[in-house]
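Missing here: one protein chain of the complex. Every other protein chain is in place.
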Amino acid sequence: MADNWQFVAAAYGLAAAVLGGYWRRLVRLDRKLAAAQVRRRNRPADKIQ
Amino acid sequence: MRFARRAWIVVWKDLTIEGRSKETLNALLFFSLLLLFLFQFALGPDRERLASVLPGLLWLGFILSGLLGLGRTFVGERENDCWDGLRLAPGDKSAIYLGKLAGNLLLMLLVETTLLALFAVFFNVDIGPAAPGLALVVGLGTIGLAAIGTLFAAMTAQVRARELLFPVLLLPVQVPVLLGTVKATEAVLLGEPLGAVAHWLRLLAAADVVYVAIGVLTFDFILDG
Amino acid sequence: MNRNAKFIAGGGVIAAALAYMIYAGVTQSAVYFITPSELRAAPVSGKAYRLGGIVVPGSVQWNPASLELAFTLSDGRGSVPVRHRGTPPDLFGEGRGAVVEGNWSREGHFTASLIMAKHSEDYKAPRGTSGAGYQDLIRTLEKDGSSR
Partner (left out) sequence: MTRALGWLATLGLIGGLVMGFGVAPREVTQGNVQRIMYLHVPTAWVAYLAFGIVFFASIGYLWTRSDAADRLARASAEAGVIFTGVTITAGSIWGKPTWGTWWTWDARLTSAAIMFVMYLGYLLLRGIIEEPEQAARYSAVLGIVAALDVPLVHFSVYWWRTLHQPPTVMKPGPVNMPPAILAALLVNVVAFTLLYTYFVVKRVNTLRREHEVLA
């Protein structure tokens, strides 16, 4: 019985790519939101000056 | 029974409109005729192959015409600004849902009967002996299709890209009904007794109950904002 | 009608219908593929079938040059010669279960367009019981076809 390691590698590789991709998207969204929140917090201060 | 009366008013209103213009019905019947031409061109004269794909084709025709007809359920309301009228109607909104569902059922059954008759004529299929079984199967399948179709038509009526969204949402949900009816229709057309497809009929009946109940329970949420 | 009463009644109807469906689904016996003896009983040439059985030990003839594969499927009561063009899957082998899609030809053999190996749901460690027996596989095939 052949082991077919290449199939195992393909399955785990694809899964890692998909799950990792979604994780990266979440992290990026997180950073974008953090930046937007900082901007919002700074805006009233800008007005005072 | 005020509830039944209110449902009936919706049916009566839609039937009157349809009876005056015959817009949807005419277009659907013409569409069914065109479908038959297409099937004929695609299949050619091979009778043996025809017998094996007939149930699938028949349901493909029902579904395509059903999608067109069901998708139009609330178009009249939207175009004529009657949506708010429906929303503001007092009392339980599920009466409106049941009325719309009954209207759709009537329309679809009419189109399906015509399509079936045309099929029998153009493809030389003798559906006479299978007629009672066929009526049961088609009826059960159409209830399921119309129940979710009416609900989703209301859902997509107010949304952009609705012509696209409606079939995209409806078709995957309808897989149980489609599988059940195609399999049961196949058996009935081959002259098998209804007992041989009892499990499919049970599935269809259960699906119909679930779908209609979901429609009655959730239609309120789609209508009022 | 009271709103809450409506939801409870409707939910109950849905739950009952689904429960009935699940009950019927678990106890339902449906045929996913026919067995060789069933095909032997009433073969219709040209009709598409899914045929499932055990590959009879010693029956596999494989010609790697022309990619021609011939073997016999059996369910212990009847057997059907199968011909196929192409490479069989790894799990395909003598004494194992297989499901083939194709049709019964007039020449008295089954022409398969697709061969699928059917493996049982039992996974085995190296030092466990060695290789499932013929009876075991028949049981797996029949169990899949008749219950669950």
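By written order: A, B and C. Residues from 1 in each chain.
The rule is short, and it goes like this: a contact is a pair of C-beta atoms (placed from the backbone, for glycine too) under 8 Å apart; a residue touches a chain by one contact, two chains touch by 3 or more.
Bear in mind that the values here come from a model prediction, so they are computed numbers and not experimental data.
Visitor: Could you tell me which displayed chains border the chain that was left out of the figure?
Guide: For the complete complex, the undisplayed chain touches A, B, C.
Visitor: Using the document's definition of touch, tell me which of B:Leu54, B:Ile96, B:Leu134 or B:Ile148 contacts the absent chain.
Guide: Among B:Leu54, B:Ile96, B:Leu134 or B:Ile148, only B:Ile148 touches the chain that is not shown.
Visitor: In the full complex, which bits of subunit A touch the chain not displayed? Write them out.
Guide: Subunit A touches the missing chain through residues 1-5, 7-8, 10-12, 14-15, 18-19, 22-23, 26, 29-30, 33, 36-37, 40.
Visitor: Which positions on subunit C touch the chain that was left off?
Guide: On the subunit C side, contact with the omitted chain comes from 14, 18, 21-22, 24-25, 28, 30, 32-33, 50, 88-92, 99, 114-126, 128, 130-132, 143-144, 148.
Visitor: Contacts of subunit B with the missing chain: which residues?
Guide: Listed in rising order, the touching residues are 148, 151, 155, 158-161, 165, 168-169, 172-173, 175-176, 179-180, 183, 199-200, 203, 206-207, 210, 214, 218, 221-222, 225.
The rule is short, and it goes like this: only the chains that are shown with their structure count from here on.
Visitor: Where the CA atoms of subunit A average out and where those of subunit B average out, how many Å apart are those spots?
Guide: 44
Visitor: In whole angstrom, what separates the CA-based centres of subunit B and subunit C?
Guide: So the centroids are 34 Å from each other.
Visitor: Touching two or more other chains, which residues of subunit A qualify?
Guide: As it turns out, subunit A has no residue touching two or more other chains.
Visitor: Inside the complex, what are the residues of subunit C that reach subunit B?
Guide: Its residues touching subunit B are 1, 6-7, 10-11, 13-14, 17-18, 20-21, 24, 28, 30, 46-48.
Visitor: Show me the residue ranges of subunit B that touch subunit C in the complex, using the header's touch definition.
Guide: 3, 48, 52, 92, 94, 199, 202-203, 206, 209-210, 213-214, 216-217
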